[in-house]
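Apart from one protein chain that is not included, each protein chain of the complex appears where it belongs.
The chains carry the letters A, B and C, assigned in the order they are written, with residues numbered from 1 in each.
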Amino acid sequence: MSEPAVQMQAPANGLHLIKKDYEGAQSTLCKGCGHDAITASIVTAAYEASVDPKRVLKLSGIGCSAKTTNYFMNQSFGFNGIHGRMAAMATGTGLANHTLIPIGVSGDGDTASIGLGNFAHMVRRNLRITYIIENNGVYGLTKGQFSAMADRGSRLRKGGANPWEAMDIISLSLLMGATFLARSFSGDRKQLTPLIEAAFNHKGTAVLDVLSPCVTFNDHEGSTKSLKHIRANRDALHDIDFIPDFDQVDVDYDEGKEIRVRMHEAGMITLHKIKDHDPRDRGRAIQLLEEARGNNTFLTGLIYIDENMPDFAEVEQLPEIPLAFLGEEELRPSRQDLDQINASLML
Amino acid sequence: MSEPAVQMQAPANGLHLIKKDYEGAQSTLCKGCGHDAITASIVTAAYEASVDPKRVLKLSGIGCSAKTTNYFMNQSFGFNGIHGRMAAMATGTGLANHTLIPIGVSGDGDTASIGLGNFAHMVRRNLRITYIIENNGVYGLTKGQFSAMADRGSRLRKGGANPWEAMDIISLSLLMGATFLARSFSGDRKQLTPLIEAAFNHKGTAVLDVLSPCVTFNDHEGSTKSLKHIRANRDALHDIDFIPDFDQVDVDYDEGKEIRVRMHEAGMITLHKIKDHDPRDRGRAIQLLEEARGNNTFLTGLIYIDENMPDFAEVEQLPEIPLAFLGEEELRPSRQDLDQINASLML
Amino acid sequence: MSDPAINDINICIATENGSGSASANNILFKSIFKMGIPCSAKNLFPSNIQGLPTWYQVRASGRGYLGRKDVIDVMVIFNETTAHEDVDKVRPGGLVIYDDSKPLPRELIRDSLKYLGVPAWNLVKDNVKVTQLRAKQRNIVYVGAIAQLFGIPLDILKDVLADTFGDKPAVIDSNYLCIQLGYDHMESSGATQELGRLVAVPEGNKDTIMTEGNTAAALGAIFGGVTVVAWYPITPSSSLVEEIIARIGKFRTDNNDKHRFAIVQAEDELASVSMVIGAGFCGARAMTSTSGPGLSLMQEGIGLAYFTEVPSVFFIVQRGGPSTGLPTRTQQADITLMHQGSHGDTRHLVLIPHDNPSVFELSWKAFDYAERFQCPVFVMMDLDLGMNMGISAPLAYPDQPFDRGKVLSREQLEAQGGTFKRYLDIDGDGIPQRTIPGTDHPAAAYFARGSGHDVDASYTEDNQVYKALLDRLRKKYETARDFVPRPLIANGAGNGDGVISFGSSYTPTCEALDRLREEARPLDHLLLRALPVNGEVQQFLADHERIFLVEQNRDGQMAQILRDDFPRYAARIHPVLIYDGLPVTAGEIVNLIKGGN
Partner (left out) sequence: MSDPAINDINICIATENGSGSASANNILFKSIFKMGIPCSAKNLFPSNIQGLPTWYQVRASGRGYLGRKDVIDVMVIFNETTAHEDVDKVRPGGLVIYDDSKPLPRELIRDSLKYLGVPAWNLVKDNVKVTQLRAKQRNIVYVGAIAQLFGIPLDILKDVLADTFGDKPAVIDSNYLCIQLGYDHMESSGATQELGRLVAVPEGNKDTIMTEGNTAAALGAIFGGVTVVAWYPITPSSSLVEEIIARIGKFRTDNNDKHRFAIVQAEDELASVSMVIGAGFCGARAMTSTSGPGLSLMQEGIGLAYFTEVPSVFFIVQRGGPSTGLPTRTQQADITLMHQGSHGDTRHLVLIPHDNPSVFELSWKAFDYAERFQCPVFVMMDLDLGMNMGISAPLAYPDQPFDRGKVLSREQLEAQGGTFKRYLDIDGDGIPQRTIPGTDHPAAAYFARGSGHDVDASYTEDNQVYKALLDRLRKKYETARDFVPRPLIANGAGNGDGVISFGSSYTPTCEALDRLREEARPLDHLLLRALPVNGEVQQFLADHERIFLVEQNRDGQMAQILRDDFPRYAARIHPVLIYDGLPVTAGEIVNLIKGGN
């Protein structure tokens, strides 16, 4: 549009939507909850990447984290299902309509405890989804028990230390064949937002393990998922930019300092190296994760990406028109077909 | 015993039991099923390691593989439960009585499909158990559908190729913190038997992924779990011996050629190197598994071991006498205790 | 037609599974079918792949009785392990056919039975060159023997072989050879029997199809427009989806090799129900298929589908419970778990077919009901119905177009002024309007949740809104009473006693009632075809002093539902319970009704 924007009006994105159009209901989470910061990043990412809210499908299980989907993109369909089954439910939605943009938000308990099996199998199938784990190391909604992603030795506000090693959902997803793996921190919107934008544009499963402090039950001294501890133990791979529009991308870049990955749907992600790691290198990703495990640090950034693997819809050979929109003509065989079948069942 | 054994009598082990004492019911599996070969190795291992059948607890889920537990050690208790939940059930048995020797036998479907979540969490807890996966890449009992451990591109007898990458249960278990990881082949009793003997003597979760061809549904050309294919693509780390009795261990050994690991309960495992790998080296184990994945080979042998990690019973601070055998005196608080409680609930 | 010596015989073949007997049994069955004689087959197979006892009962019944017959007239004892009990199952005066390549063990001989040997093993040894084929081919020899004894023409057998192995002439030849060996042996040995003969019925079985319920259900789903199938294998439901897999591609593959369907083998039943819900929410016609253990695992998901009102279809092929129970035996013991499945107050629609045409019909209709009522719909089957061969009229082409229910398109949303409240009972029938993700209208979106919600789908903990929601859901169920398939009242409402049957009990119940009528005890008969039941059932209860309710479970699960629905008539309902896992026989029903006299 060439007419000058009216002063005072909020800036619109490629779809002529303003940021407010990406907001949702008022959050009912605790003040300061990391999950709300993630919500803000999702809103910004969707706005900046010009995601069409009418094509978005918000999915979640149960938990404080699961409520997140209610707090962004009011204009989008949402389904807040049952504990641990969002991954499987998403798989069904992806079959019915693979042209939607599913955004799944889960908790560490929802994904790594009760939902582990279904999550792992969703990843194996490379279902197209942006799957965000709001990782606070505890079950927030049921008042602070350890989840499977609590770190060994981490302490509960009241009560003992966790004897079990934290499950590393990124390593696990890598093993399951995930094609987009990132770790970030709710408080680091600069890093998180472009990662979410990229995930929206990834054709396959994008797993984002986002550390998200539970200020009510797991933000105390002795917790390894406290704001303070996370800040102190983050280890970023790179600074990240997402450029939604290719035309804006300037052509020459410094290979030594930058890595660019063109996303399947649209846009490009630019990684300004801090550590030397090409996220397309699976072996090195494994090594870095293993190192971080040894050092008890949180490796953040885009850890792994594979833009070539066919996604679930492709493997299932789904047609252009979503299955959900096919009608009787496309689906019910003819009377002659049934006659033939009947004949074949006679002797 | 110093008296000479009577001629013709079967040789007895340390518990004065003969091999027959370790046998079970007549198998009803298909003739030639890999699972029956594994049964034979279990019988030999238990006999050779002088395992007391009265202390053995046989556990399984559902599948052809699950039936295996019925085919060895008739004198032992057994529980053939439901599909995919053996790991969790075993966890309960380990709490009630941690002095038993649990032998779990599962299938690739039972463990990696429906049972994945519970299996992974059992491994995390380092429950003491010998957990054998009879891995044939299919659901035998329901007539040959792919399991999550079928290899990508493997073909069904009738029907298409598997589009998903096989789940590597050993890598997954390693990630979950498993402390004894081995892969073997039903047809290689020389390798499998000592591994099982060692597993019996391991204080923690011992996962054995045993390739076990399904001769009825997955032994054809095009299957990567056929007898022929497995034989051709095995890649052994070492030759293995298990020595149940320390006194028999000769003291000097060649470090360059052998690795010895003393098992927690009894005995010692000796690895005669083929590849250069110390199974106590986690990093190298990861690397070797990743290589095998790249080469589509089956890495066999003792892949990883950690004899120092406390097992579940230890973490739970269980007393010497199993919980199951505690009586009213040990368990019911006194009348005075209740009086005190009542008083504390008054004002 | 009712000459007892003609076309009234029940032959049981005792063999081992995985031994090639299935193919021989099938040929025998098809041949009798091809003679035009009404017939049925009951396959009693083990939960195992190879080497365990299997029984196959072929019943020929000129009168058209197709339930399992109470008595066995002829027993083929080709399995040494069970031969002892097998001979004991034969009715006095019956016939035992055995392989006399070895002498018959003395202890198998009963005075009341007649024995005829056929040296099947020797015959194949001498005549079949390929050694590996011999064990398999031995089975086919008895088919020849029976054919000769009971009068199945050789050319019919030949036709059936051609039909079965059309593209493999070598197989046809070798099978036919073995049939002839058995046939000729019987003929030359001069053996006879007095049990009766099979006599071809001209035009018999014309326009009659022969199939299994799981196949009929698979076809029903395809014609019902299913697009998403999420499943996890389990006996006896696996073959239902496997038939869909085998058949759907033909109708739904585009030129560019795209599929107008998706079938996913899920990792477990928790996943399959969740996938169905996700797909149903997004507007696809979605289904799963399972048996008892899977149904148990799906309970939480079923509650979610109920409370969020997502169309979803569940084919439940029941087997012997509880727990793993008897996976290869039949039962109707998951009724409560279907009808009232999941925690909290729920009531679900259950469609209950009783033969292959009704399986087909109720299967395609299930998708219409699911969308019309926006809820889980169960198609209640069982192993007997699902996995045994049955003969019937052809499947009837759907007589109604797809009913998508109250789905609002963009245009309809626009037409109603762009307002939409997902959970508002707009028509007073308890059924709200629905939109589908991807609908390009700003008012289309809503946020579904399994927690308490108001008419806008927003979260609420308000006690009155919550109660109103529960009441509306109940109203929807009440609305369904008059929409689900009505019962079939086989006999008019007299003043004597009545019988209610459903599902696979229907066929043997009909036979039982014929027998009782012959004994001057006429009973009225109502076939229940769905839950919830409607006024016609109530009327039937009102019209009869005593109602025998035939169920294949121990606890009278259907009786519990009916007694609660109609407390006034609760005491009139007398459950007739048969639950040993075998297909019901008319004799069992007769005895229990008489016992309850």
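Convention: contacts are C-beta pairs under 8 Å (C-beta built on N, C-alpha and C of every residue); 3 or more make two chains touch, one makes a residue touch a chain.
Keep in mind that this is a model prediction, so the values were computed, not measured.
Across the whole complex, the hidden chain's contacts among the shown chains comprise A, B, C. Contact with the omitted chain, checked across C:Pro357, C:Pro398, C:Gly503 or C:Gly581, is made by C:Gly581.
The omitted chain makes contact with just one of the residues C:Thr346, C:Gln374 or C:Asn534: C:Thr346. Within the full complex, the residue among B:Ser76, B:Thr270 or B:Thr300 touching the omitted chain is B:Ser76.
The missing chain, though absent from the display, is touched by one residue of C:Ser61, C:Thr328 or C:Asn356; that residue is C:Thr328.
Although one chain is not displayed, its contacts with chain C can still be listed: residues 46-47, 270, 292-293, 295-297, 299-300, 303-304, 306-308, 320-329, 331, 333-334, 336-337, 340, 342-347, 449-452, 461, 463-464, 466-467, 470-471, 474, 553-557, 559-561, 563-564, 567-568, 570-571, 573, 579-582. Residues 25, 53-55, 57-59, 62, 69-70, 74-82, 85, 88-97, 99-100, 117-118, 121, 316-320, 322-328, 330-333, 335, 337-338, 341-342, 345-347 of chain B touch the missing chain (whole complex, contact as defined above). Counting the whole complex, the residues of chain A in touch with the unshown chain are 28-31, 62, 64, 82-84, 113-114, 116, 139-143, 145-146, 148, 159, 216.
The working rule: only the chains that are shown with their structure count from here on.
The count of contacting C-beta pairs peaks for the chain pair A-C.
Averaged C-alpha coordinates give centres for chain A and chain B that are 36 Å from one another. Residue positions of chain A touching 2 or more other chains, listed in rising order: 117-118, 121. Counting only residues that touch two or more partner chains, chain C has 267-268.
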